[in-house]
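Yeah, one chain of the complex is gone here, protein chain that is, but the others are all in their spots.
Take a look at chain A:
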Amino acid sequence: MITEPQVYDWLDEVKDPEIPVLSLVDLGVITRVDIGQNSVKVNMTPTFVGCPAIDYMKQDVVDVLTKHGVEKVEVNVNFDTQWNSNMISEKGRKALKDFGLSPPPKHNLIVDIDILEHAECPNCGSTDSVMKTPFGPTACRSIHHCNSCQETFEQFKPL
């Protein structure tokens, strides 16, 4: 019999294709799993509506669960739960930081310019930084400059 913790454990192997240290579970995009007789239905929600990685993630979920012997895997991408960056777990935040990407600050679901301006530099830990642009190399990243160590860094942007 498959259990829910077991499925979440398996899904921890599936990483974000653009940030390969962060699992989909820690990213918070797995919103629900429904377990049947040797079948699993995974509900997912995209970080950004236009995220081009969502199809890869879907396929990876199918591949990993199939590898663990689940006969029927269904992945349902929907907006029943809307993703926001507070849904990234503590483990995920640490993984982001170790990867060199500043984790998004926790917020009250209203992102304003003040939140964006206070990114912590993942290289030296300084909060003396300035946002260069909220639009980075992917939909989920913003670009900042650290006034302490003079490095440019990216942040997983708050949403």
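In this section, a contact is a pair of C-beta atoms (placed from the backbone, for glycine too) under 8 Å apart; a residue touches a chain by one contact, two chains touch by 3 or more; residues count from 1.
The rule is simple: contacts and distances are computed from a predicted model.
Visitor: UniProt names the one chain left off this complex as which of "Ubiquinone biosynthesis protein UbiV", "Phenylacetate-CoA oxygenase subunit PaaC", "Sugar ABC transporter permease" or "CoA-transferase"?
Guide: UniProt lists the chain left out of the view as "Phenylacetate-CoA oxygenase subunit PaaC".
Visitor: Please give every residue of chain A in contact with the chain that is not shown.
Guide: Contacting residues on chain A, toward the hidden partner: 45, 48-52, 78-80, 82-84, 109, 111-113, 132-137, 139, 143, 157, 159.
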